[in-house]
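A single protein chain has been omitted; all remaining protein chains appear in their positions.
As written, the chain order gives the labels A and B, with residue 1 at the start of each chain.
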Amino acid sequence: MDTLIQHYSDLYNHDQKSGNWFGDFNPLSKLNILLVIGLCGFFIQDWRFSLGVCILEYLFAALNGKFKYFNSIFLRLIFIIGVFIILIRELSYKVENPTIMFNLLGWKWTWEAFYEGLRLGTVILSFSGAIILFYAFTTMRDLMYSLEQKGVSHATSYVMLASFQTIIDLRASVVTIMESQKARGIETQGNPLVRLKAFFPIITPLLLGALSSSEEKFVAMDARAFAVERKHTFLRQLRKVPAYEKLAVVAIDAAFAALVLYKLVRLFVH
Amino acid sequence: MKKGFDNKLVLFLIPIGVAINFIGGQIAILLRLPLYLDAIGTIVVGALCGGIPGAIVGLVSNVLNSITSPITLWYGVLNVIFGLSAAWLSSRKFFLTFIKSMITVPWFAFVGGGIGAVMTWCLYGFDFGSGTSSLIAIPLDNIIHFPFLSQFIAEFGIDVFDKVLTLIAVYLVLKAMPTNLLAKLPLGHIYIKDVEE
Partner (left out) sequence: MSYISLKNVSYQYPYSKQFALQDINLELKKGKFYGVIGQNGGGKTTLCNTIRGLIPHFYKGELSGEVLIDGTDVRNWNTGELSAKIGYVFQNPFTQISGIKETVFEEIAMGLENLGIEKNKIIESVISVSELLSISDLLEKNPNQLSGGQRQRVAFAAIIAMDAEMLVIDEPTSQLDPQGTEDVFAIIDKLKTSGKTIILVEHKVSLIARYCDQVIVMSDGKIALNGLAKAVLSDPRLEEFGATPPEVVHFGYAMQKAKKPLTEIPITVEEAVSLVEKRGKQS
C-alpha cells in the first residue's frame, strides 16, 4: 500500500511530461502558435510561402516523432484537397492567352490555372497541417484542463471529453443494433432504396437508447459531486509556463499582428 | 457554459448529440449510402433543448471533426445555424407531423448546401470548392455561365437528399421519445402527447 501511495504521489505531485519539448508547452500556447502559422497563408496568398510552411510542418512532425500520425492525415488531405483543387482549377480557371502546360486528350492544362490551384491548395493545406500538429502534440484532456485554469467551467470539459467516449460507445452499439435488425429480417444490402430504408430502424433505437441513458448519467455524475460549487482539486498538474515559452508566443503574435496590419494598409494605400 | 443550463439534464444530452452526428455518417458508410447524415444530433438536441445547446452540439462536432479534417472548422457556423433553427422550428411545432417536418427540408438544405456554398466560395478564393459538388457545379456552369449560382445549386441539390433522410430520422425519434424524459427537457413539453394512466 505504501509503495502504491509513493507511486501515485510521485505521479501526481510532478508536472505531467509528454517526453517532447514542444509537447510540454501549455496547450493554449501551442494552439496560439500553430493557429498563427496556419492563418499566415491566408494573408500572404503565395504558394511559395504556403508550400514552405507545409514542408516545415512535415519536417517538424518528423523531427519530433510524430511523422506517422501527421503523415496519415496529411497525405490524405494532399490528395483530396491539394490535387483536387488543381484539377478543379484546370477545369474552371479561364484567362486570356493562357500558357499551355500540356494537352491531355483535348483537355488543355494551363500554367495559370495550375498556379492558381497550387496557391489555394497550399494555403488550405498549411492551415490544415497546423491544426493536425496541434492535436498531434496535445491531448484533449490537457487542453480542457488548461481552459479550466483560465476559468472555463468544468461542464465544458465534461462535454468535450464525454463526447469522445460517447462516440466510441455508440460505435459499438451500431454494430450490435445492425446485427439484431438483420436477424429480425431488415435488409441492409441490395439496391439503394433498400439500404436507405434500413437507415431508420438502426438510427432510431440507437438515438432513443442513448438519449434515455442521459438520465442515469446525470444521476451518476451528480453522485460524484459534479454540481458542488467548491474549488476543485486537479490531480494532474501541467507545467508552469516558462518565460521563454511566453516570449515565443508574444513574439509570434506580434509578428502576425504586424503582417495583418501591413496587409490592411496595403489594401487601402494601393 | 454552465450558467445557461438551469435545466440540468441538457448538459448530458450534448455529448450524445455530438456522438449521433458522428454515428449517422458511420451508418451511412456501413449501408453504402453516399450521404453525410451528420446533423441529426444537432437538430434533435436543438429541437428538445433549445438553440444554444443545439448550437453547442454543432460546434463541438466540428471541433472534433477538425482533428482529422481541419478545414471543417470553417463550416462550424453551419452547424450553429442548424442548432438554432431546429429550436425555432421545434417551438413552432414543425416537427410534430411528418409533413411539416418535410417542409423544413428546404431550409436545412439551404443552410447546409446554400450557405455552405457561400463558405466554400469565400474559402476557396471565390471559385469552386474541392468537394464532389464541384463535379456537378462545373458542368452546370458551362451551361448557365454563373459560377457561384452553379456551386449554390449543386450543393443545395445534394443536400436536399441528405436532409430528407435527416429529418425523417429526427421526426421518428421525437415521436418515440418517452414522456418521462421529455418532461425533463426545456422544449420537451411540445412532444408530450397525453397524460398516461
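We take it that a residue touches a chain if its C-beta (ideal position, glycine included) is under 8 Å from a C-beta of that chain, and two chains touch if they have at least 3 such contacts.
Note that the coordinates shown come from a computational prediction; the quantities given were computed from them, not determined experimentally.
Within the full complex, the residue among A:V175, A:A220, A:A251 or A:V265 touching the omitted chain is A:A220. When the missing chain is restored to the complex, the residue among A:L4, A:L104 or A:A183 that touches it is A:L4.
Against the chain not shown here, chain B presents residues 8-9, 15, 179-180, 183-184, 192, 195-197.
In the full complex, chain A touches the omitted chain through residues 1, 4-5, 8-9, 12-13, 141, 154, 157-158, 161-162, 165-166, 168-169, 213, 216-236.
In the analysis below, only the chains that are shown with their structure count from here on.
Centre-to-centre separation of chain A and chain B, using mean CA positions: 21 Å. In the complex of the two chains, the chain A residues touching chain B come out as 38, 73, 77, 80-81, 84-85, 88-89, 91-93, 116, 119-120, 124, 127-132, 135, 152-153, 155-156, 158-160, 162-167, 169-171, 174, 178, 188, 192, 195-196, 198-200, 202-204, 206-208, 210-215, 217-218, 221-222, 227. Taken in their complex, chain B has these residues touching chain A: 1-3, 5, 8-9, 11-16, 18-20, 22-24, 26-28, 30-33, 37, 40-41, 44, 56, 60, 63-64, 66-71, 73, 123-125, 127-130, 134, 138, 141, 147, 165, 168-169, 172-173, 176-178, 180-181, 184.
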